[in-house]
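Of the protein chains in this complex, all but one are displayed in their positions.
Showing chain A:
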């Protein structure tokens, strides 16, 4: 399992602002999650980035 930002993302920076692992970065106007840094927020129940993202399909779980 890992998390991925899709092209429904409209670059609001919210996920990047709350990610405790510094796993989210912006490259040429696209937001990406670095899978090596991302902990999937295993310290709490569910990922912070998904909790704050205003766009329902912008962050998805991939196998």
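Definition applied: a contact is a pair of C-beta atoms (placed from the backbone, for glycine too) under 8 Å apart; a residue touches a chain by one contact, two chains touch by 3 or more; residues count from 1.
As a convention for this text, contacts and distances are computed from a predicted model.
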Review point. Which listed name, "Putative fatty acid desaturase", "FeMo cofactor biosynthesis protein NifB", "L-lactate dehydrogenase complex protein LldF" or "Light-independent protochlorophyllide reductase subunit B", is the one UniProt assigns to the chain that has been left out?
Key: "FeMo cofactor biosynthesis protein NifB"
Check your understanding: Which chain A residues would touch the chain omitted from the figure, given the whole complex?
Key -> 10-14, 16-18, 41, 44-46, 48, 51-52, 54-55
